[in-house]
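Shown here: the complex without one of its protein chains, the others still in place.
The block that comes next holds subunit A.
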Amino acid sequence: MTVAAGIGYALLALGPSLSLFIALISKKPFLILTLLSSTLVWLMSLIVMSALWRAFLPLKSTAWWPYAILILTSVGFQEGLRILFWKVYKKLEDILDAFADRVSKPRLFMMDKMQIALAGGLGHGVAHAVFFCLGLLTPAFGPATYYVEKCSKIPFFLVSAIIALAFATIHTFSMVIAFSGYEEGNKVDQCFAPVVHLIAGMLTLTNLAFGGCMIGIPLLYCVAIVTLVHCGKMAWRRLIESRSREGNFSNSQ
């Protein structure tokens, strides 16, 4: 029974990512590579952050501001890393384009670029879900469950799975938004990803208050949905644009 519950928690956190992976990513080795490397990048950022914070942990105080600083620094570091990731990717794309030109092949299509961004974002999201939710699920397979004092209505594992799902969504799609923002030089999209990330991180601070998760989680899901809708709109707009631009030789996209 508890094994089923544990698998359920894991699927709750990772199910959408898994279906995205199977439907889109797993067919193309290059996307898998992107996913793996972005997961590795995220892992390294986590390790660096934990190395920085190692001296101050565990935080015994009940005040919320040390946690706020922690989240602020972590988000800042990860957003910096996102820009770095973008630069490396840009270089790779230039190489690919040069190669494609040399052998007179078409360059990367916009669809490919967006898929690469999606793979990168999915890597971040999966890494997040794995380390913050799956890594703690080990006791969930055992014969009991665990409740946190601050959020006593729902089992801890369920809460963390739900939050991890929201974060996986945010990570995945904000990467797509950020990449297209960098590419078009669109300032709003560029700022969208860090801001969303920061807001989401700060929203989890509500969990420190008693019963705060009842308010925090719906708000978090609002943020996730906003990200999703924004990403959808942006992708739709760009698809329409690119189709009207290249419409003369393509009838099926």
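Just so we're on the same page, a residue touches a chain if its C-beta (ideal position, glycine included) is under 8 Å from a C-beta of that chain, and two chains touch if they have at least 3 such contacts; residues count from 1.
By our rule, contacts and distances are computed from a predicted model.
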item	value
Per UniProt record, name of the chain withheld from view ["Presenilin", "CCR4-NOT transcription complex subunit 11", "Si:ch211-168d1.3" or "TBC1 domain family, member 22a"]	"Presenilin"
Absent-chain contact - pick from A:Leu11, A:Ile95 or A:Val188	A:Ile95
Selected from A:Leu36, A:Val188, A:Ile215 or A:Val229 as touching the chain missing from the view	A:Leu36
Footprint left on subunit A by the chain that the document does not show	26-30, 32-33, 36-37, 39-40, 43, 46-47, 49-51, 53-54, 57-59, 67, 70-71, 74-75, 78, 92, 95-96, 99, 102-106, 108-109, 111-112, 115, 128, 130-138, 148, 150-151, 156, 159-160, 163-164, 167, 197, 200-201, 204-205, 207-208, 213, 249-250, 252-253
